[in-house]
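Omission of a single protein chain aside, the complex is shown with its protein chains in their original locations.
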Amino acid sequence: MFYQVQQLINPIVDDEPDPSAANALQEGLGGQFGEMRTMMQYMFQGFNFRGDAIPYRDLIQAIFMEEISHVELISKTISRLLDGAPGYAGSKFEAPGAKGEATLNMAKEQMNPHHFIVGAQCALPVDAAGNPWLGSYVHANGNLTLDLLDNLVLESTGRLQKCRIYQMSDNKTLRATVAFLIARDEAHEMAFAKALETLGVDWATLLPIPKFDSSKYPEVKKLIDAGINREQYHFRLDGSTMDKIFKGPAPANDGTELVALDKPREAFDIPIEAERPEEFSPGLDPELQELADALVVAKEKVSKKNGRH
Amino acid sequence: MFYQVQQLINPIVDDEPDPSAANALQEGLGGQFGEMRTMMQYMFQGFNFRGDAIPYRDLIQAIFMEEISHVELISKTISRLLDGAPGYAGSKFEAPGAKGEATLNMAKEQMNPHHFIVGAQCALPVDAAGNPWLGSYVHANGNLTLDLLDNLVLESTGRLQKCRIYQMSDNKTLRATVAFLIARDEAHEMAFAKALETLGVDWATLLPIPKFDSSKYPEVKKLIDAGINREQYHFRLDGSTMDKIFKGPAPANDGTELVALDKPREAFDIPIEAERPEEFSPGLDPELQELADALVVAKEKVSKKNGRH
Amino acid sequence: MFYQVQQLINPIVDDEPDPSAANALQEGLGGQFGEMRTMMQYMFQGFNFRGDAIPYRDLIQAIFMEEISHVELISKTISRLLDGAPGYAGSKFEAPGAKGEATLNMAKEQMNPHHFIVGAQCALPVDAAGNPWLGSYVHANGNLTLDLLDNLVLESTGRLQKCRIYQMSDNKTLRATVAFLIARDEAHEMAFAKALETLGVDWATLLPIPKFDSSKYPEVKKLIDAGINREQYHFRLDGSTMDKIFKGPAPANDGTELVALDKPREAFDIPIEAERPEEFSPGLDPELQELADALVVAKEKVSKKNGRH
Amino acid sequence: MFYQVQQLINPIVDDEPDPSAANALQEGLGGQFGEMRTMMQYMFQGFNFRGDAIPYRDLIQAIFMEEISHVELISKTISRLLDGAPGYAGSKFEAPGAKGEATLNMAKEQMNPHHFIVGAQCALPVDAAGNPWLGSYVHANGNLTLDLLDNLVLESTGRLQKCRIYQMSDNKTLRATVAFLIARDEAHEMAFAKALETLGVDWATLLPIPKFDSSKYPEVKKLIDAGINREQYHFRLDGSTMDKIFKGPAPANDGTELVALDKPREAFDIPIEAERPEEFSPGLDPELQELADALVVAKEKVSKKNGRH
Amino acid sequence: MFYQVQQLINPIVDDEPDPSAANALQEGLGGQFGEMRTMMQYMFQGFNFRGDAIPYRDLIQAIFMEEISHVELISKTISRLLDGAPGYAGSKFEAPGAKGEATLNMAKEQMNPHHFIVGAQCALPVDAAGNPWLGSYVHANGNLTLDLLDNLVLESTGRLQKCRIYQMSDNKTLRATVAFLIARDEAHEMAFAKALETLGVDWATLLPIPKFDSSKYPEVKKLIDAGINREQYHFRLDGSTMDKIFKGPAPANDGTELVALDKPREAFDIPIEAERPEEFSPGLDPELQELADALVVAKEKVSKKNGRH
Partner (left out) sequence: MFYQVQQLINPIVDDEPDPSAANALQEGLGGQFGEMRTMMQYMFQGFNFRGDAIPYRDLIQAIFMEEISHVELISKTISRLLDGAPGYAGSKFEAPGAKGEATLNMAKEQMNPHHFIVGAQCALPVDAAGNPWLGSYVHANGNLTLDLLDNLVLESTGRLQKCRIYQMSDNKTLRATVAFLIARDEAHEMAFAKALETLGVDWATLLPIPKFDSSKYPEVKKLIDAGINREQYHFRLDGSTMDKIFKGPAPANDGTELVALDKPREAFDIPIEAERPEEFSPGLDPELQELADALVVAKEKVSKKNGRH
């Protein structure tokens, strides 16, 4: 069973909207090597695990738990990069486009018009070319060494693509999230490479993939300095044996050490996203709003409780 | 962020393998109206939620959390229904099919041979006709009333399909899981119908869909008697306002009351699934097994910790 | 604009259910060369037609109109072949599977379990391998000679597949429909081949494809004797110039003549399909049934009006 | 069986080409909630209808008939918005791009280059992100209340998306069609909500979805004033019982009344679309043109017959 | 540029038809890890290769060339396993199913009816669950270490699946081909693992995947004894530098050595497949046959030239 705390694993950093960057980031969410794939692949590998080599299962499931929070982080980042993109200034109960204004005029020429037609300036389960996510992306062969090797390829490809996306914009909202994922994908490369190391493989200097000094990216450097790229969290309320594997020298063979924790050292507020009247989102008219408001007397207390821990 | 406890939301009941039933149950997992869809749809609706009508978001996310455990439950059920199907009796380090035996002979004529070729007699992210799950199944329009109505249709269709699958076999492993899902889908119908009731709708006697006395199914009756079809859990470690909505008379208008809880009243052991040498799963040979075993000294303690709570 | 008469283009002939034959026939409905494709391809070619060579457009649209009635005919045939397959004998307001009977036991091992899980023993928009119909099947290039040639290939492939399906069962319900489609596909081959003949091509003895004496199939022979394979109907309430093309010697060069008509010489009753309680279809319980019945006072008159014309 | 009159359900209004708007409108044609889906969903529900609650079937089939004319209207609108976009000025029998001119230069940077490569500046069976239409969009569960509820969600989502597209351009060709569809989707919401009302549901003030005063859109206001959003047509040449359901107060509970008619009060000319030599559409060279012309002696009379009724 | 010799890379061994085995083998052809994938993945990696590390490109392209002949081998094996399955005994110019015989009666209940409806008892570009092959299976990242690692996972998964298929039947036609592919996939695992070894990795005893003694399979043992699992061919008419990598001790670290050759030591006749009248394949009637025969005067000589070399 699974539990939630209304917190983000990394903060959303403020900057201007950038809908093309939002679209590029969709690859990291709904692409063949994006976070929906990692989440679902580790979920299936965990649920389908055979035999009693429990530390390997615990490692895979730990990363599954983390990937849900990555999906959450990317989704929130995409919304923020899209949010307000058309700059509609109408007030809440005004009909958007009343009198025939083309309020969403820019939307029809964005990279993926679905961000404005299908979603309300929010993340979609698609890749950067607009293709819907596919179940066949999930590889869960049931053979332990193969699944570990497949996972290493998955994390490496994910990291490669994010290193490419990093270069596509200097938008701070985008960069904060992408830098975090570059660091975490590296940690996950270490996790699966280490698991294969326990089965005898010596990676020499091959890792991480892509092989370059990612601390040259300023946003990544801060995270590396904080050790984010060598930690793994297990997110288990009932304990985990993941640390039988995730410990000792990193398989990058660069002198660093792996650190297992029960959860990230920090957690962050989840901002409440603004209403977008021009998208009819949430789209309550005064009558319906009044009915909904009747339920939300405790609103203030709730949003406080959502603050930083 | 998200946390896990190594527990099932409903127990796996023992019975003979039944691979065709396993395949039918795939619809409830990877079908257009299956648990992967509900999980991902509520996840996206939660992450993309706009505005401060927090109780609606908390309700949607509560059901998201539960759906992950449904995916887990169905996956485990499918594995169990498939497990041992070919009846291979070779021992662990023996080459399956050695001397040319057609150990998996029956596999090539099963409903979905992928259960034996692609997975190791385990659940797959596909439907009962073998089609991979598709991202476009997810509806997250961003309009609150529409999303609630879409969710009601989703749960109703899911329940209809499970009521049909229930009739396809009297296998106890299948029935225990399907009966539980019929009861829970009804609870989720109540949840979304109630949310629409807060916005004014009166459902009269339309619900649940399909409209029949499901307590005629003996396995469902026990769950109804225990009140499972009128409860909702929030699975939040930091509290939830879901109960602003999920309370009072059920929108089925049958005299029952809705009950909000923080988590299910019971939780269940997750059995360790047997190795399947004929699938090379997990497929460690003596050399690799020795390396893996070195990590698993604490094995016994772990499996105890996984017991019932 | 488009109008309907509640009539079939060919009668449904009675025989036993045969769900595997129903599944084979799905290829003729939702397959790459099935009737949904022909319907949609000619629809798009008609709506996208450029220039004033109106007789070609009128010919294409005439066949579009006919294809909708083919989709109707195949759908009804598939339902009939599936209908009653599980032989459930429960009465209308009884809970199917009550007391735990596996009422739909056979369903989980049928060619496509979706016929029983997703549909209520009815036709689906999929092919015989369970793949959903795809928009990219539609070819509408906008180049007249190419579109005509593509249409000829489409009808020829459709006819080839139906000649193969004909041999897969001697079920009369199946055969009546397949034989009719073999004859009509031949007429459509003639139509597009004739249109290419007006642009100079001489087909010698190549046609029809496949090249054999289909009058050896007894069910087809009757239709050929009635001239069904050399007629075309325009289904236009405001007249058509289709007969500028569809006239004179058939391009099979076998001595036959083409005959243009405004509509088929005969039309047939559409039977009312039985309720299937085990599928919850239509699934009204006594309360809902009473509400629905209040609308259907004129039931008897209606069903009379649906009779043969 | 089905009949055609060469007439549009709403006129095509003249304005400049706008290929990005054409692409946005593709969502309304080939998107998951577009007119191809509504057409095919109601077609399958009608053909697969079980039981004798004929007025519900007649209602569903009436809207099926109308949806074909919506597909026609959107297709024609998309062609018009694309038509002439590259502004090629070559004459009919000239080779486009002769001497190496890049006649279609702008095409390679349009939202969907398929409009110029695959189609001849015409509508395609795809959505606004270029994904082909999918058979699995069609929901035909066979359970009457569920199908009605699913249809209500379908029409509501379609209307939501069109209200978003409305704001994306003030092009008159686009707006005339989108405004008409907003009004008609509202009528269809009323139809399915009313059908559920006959089964007991009271919608209070929830409808239509999205909930706003669409008469603020000038192009929609005219249609509302004419009552277009409260009418339904049955398009049946042999009569219909649809009006057993579609009558009395609208389920929007706003004081309006539903009006059932046999067909729309007006019908409109279908313009003959210009040849596009740069697309080789229709692409007849002088030799082939002469052969085609031989068939079109009655050209003038035909185009007169296509005039307004 | 590319050249062909009309020869097979492994012989087709005679046995009875076995259509279910044919269907299982489709996974090895059109599955996500089948030979169409390997062929296309190495083709794209070769054509898209960047930089001057030519031996790696030559290795990848060598295996590309071989994979085309694997696709050929599997296709021929599938045809043979399907061929004659319905046992139609009609003679060449007889109408199959004449007099209403259900000549293809068994076809409608086979694993994939497309083998009989869409193809003429021949291989299809689909997997064992009937899903069409997808371009997104191809991974060509452009990062050398990642592409090599991805290729290793691809070959390992392909080999795992074939080891599972091997156990599904003792049909000799199936086994001869599957055993050959198990041996060759192992050689390809060695190739990509060796390439990674040149970049520093030490695989210890991890390989091959799956890890077991495949010489326990009698059909594989013969090939291993002949050294087939440690050879690689370059198929280049203008020479190759592949052997800079593919040489020395195998990365399985089992004492074996890698052997580079220009082409396989043996090549085999391609049998001419029988006509199948019941499939209308090739479907020439007497008139068309006479025209075709006019071209085939040199028939005998040709078939001799196709013999063993």
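Going in written order, the chains are labelled A, B, C, D and E, and every chain counts its residues from 1.
Just so we're on the same page, a residue touches a chain if its C-beta (ideal position, glycine included) is under 8 Å from a C-beta of that chain, and two chains touch if they have at least 3 such contacts.
Since this is a predicted model, take the numbers as computed values, not measurements.
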Left-out chain, listing which of the shown chains it touches: A, C, D, E
Chain not shown: contacting residue from E:V13, E:A98 or E:L134: E:L134
Selected from C:R57, C:K162, C:R175 or C:K211 as touching the chain missing from the view: C:K211
Sole contact to the chain not displayed, among C:H139, C:K172 or C:K263: C:H139
Where the missing chain touches chain C, by residue: 32, 131, 134, 136, 139, 141, 143, 145-146, 149-150, 152-153, 156-157, 160, 196, 199-206, 209-211
Hidden partner interface residues of chain E, rising order: 1-9, 30, 36, 40, 43-44, 47-56, 61, 64-65, 68-69, 71-72, 75-76, 79, 118-126, 132-136, 138, 140-146, 198-200, 235-239, 241, 244-245, 263-264, 267, 272-276, 279-284, 287-288, 291-296, 298-299, 302-303, 305-306
In chain A, positions touching the absent partner: 20-21, 23-24, 27, 31-32, 111, 127-131, 160-161, 163-170, 175, 205-206, 209-214, 216-219
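Simple rule for what comes next: only the chains that are shown with their structure count from here on.
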Inter-copy rotation, chain A to chain D, in degrees (Cα atoms; steps of 5): 120
Where chain A and chain B are represented by their mean Cα positions, the distance between them in whole Å: 24
Whole-Å separation of chain centres (CA-atom averages), chain C against chain E: 39
Junction residues of chain C - those touching two or more other chains: 118, 126, 130-132, 279-280, 283-284, 287-288
Arrangement of touching chains [line / ring / star / complete / other]: other
Interchain pairs in contact, sorted by label: A-B, A-D, A-E, B-C, B-D, B-E, C-D, C-E
